[in-house]
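A single protein chain has been omitted; all remaining protein chains appear in their positions.
Take a look at chain A:
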């Protein structure tokens, strides 16, 4: 039964990526290559980030708070990487499709490379809720990055009003805070708590980013 359970977890983790691609406008615009740009954008960003960590952060034991804070600071690299990836996409496709393609490719890479490997633990005999939590987290990752990429998209426009600009910066900060809260709650209270934090955080980010992007588009 462990294989069945493993298959369940993998399906739960990867299924939404596929369905999002098939169910959204991405399939209609054949934006697969755009998704691939997002995918490799994530990988190169992570490589760069690791080099930065190796240079800037010497190995040392520090408090969980400090560690998580360091991660939140380094998340800036992710944001910049995401911004660059988004700017690489061809301007031919509608803005929403570009955002979705970059975000989906990006989160697919994170799910496959960061969350996916831990799911192999589901192959062990011992049952643990962790793997189902991890798989659910993978779903939220998509929402989280869609919000972040939307923020970057609006930030990229040249003719933003000051309100829009400040709203977008606030949204990016909110993303960093959610990222920090998820990591810190995992250290302090375990997987279930961080899943709840992540659910609340990413859902609200998604709603807020939808509102902002609609507002920005209307202007």
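In this section, a contact is a pair of C-beta atoms (placed from the backbone, for glycine too) under 8 Å apart; a residue touches a chain by one contact, two chains touch by 3 or more; residues count from 1.
One rule holds in what follows: contacts and distances are computed from a predicted model.
Asks: Since a chain is absent, check the UniProt entry for it and pick the matching name: "BOS complex subunit NCLN", "Complex I intermediate-associated protein 30, mitochondrial", "N-terminal acetyltransferase B complex subunit MDM20 homolog" or "ER membrane protein complex subunit 1".
Replies: UniProt protein name of the non-displayed chain: "BOS complex subunit NCLN".
Asks: Of the listed residues A:46, A:160 or A:199, which contacts the missing chain in the full complex?
Replies: A:46
Asks: Which candidate, A:141, A:154 or A:197, sits in contact with the chain we can't see?
Replies: Hidden-chain contact among the options goes to A:141.
Asks: Among A:113, A:169, A:188 or A:207, which one is in touch with the chain left out?
Replies: In the complete complex, the chain left out is touched by residue A:113.
Asks: What residue numbers in chain A mark contact with the hidden partner chain?
Replies: Chain A touches the chain not shown through residues 1, 4-5, 8, 11-12, 15-16, 19-20, 22-24, 46, 49-50, 53, 75, 78, 110, 113-115, 117-118, 120-121, 123-128, 132, 141, 179, 182-183.
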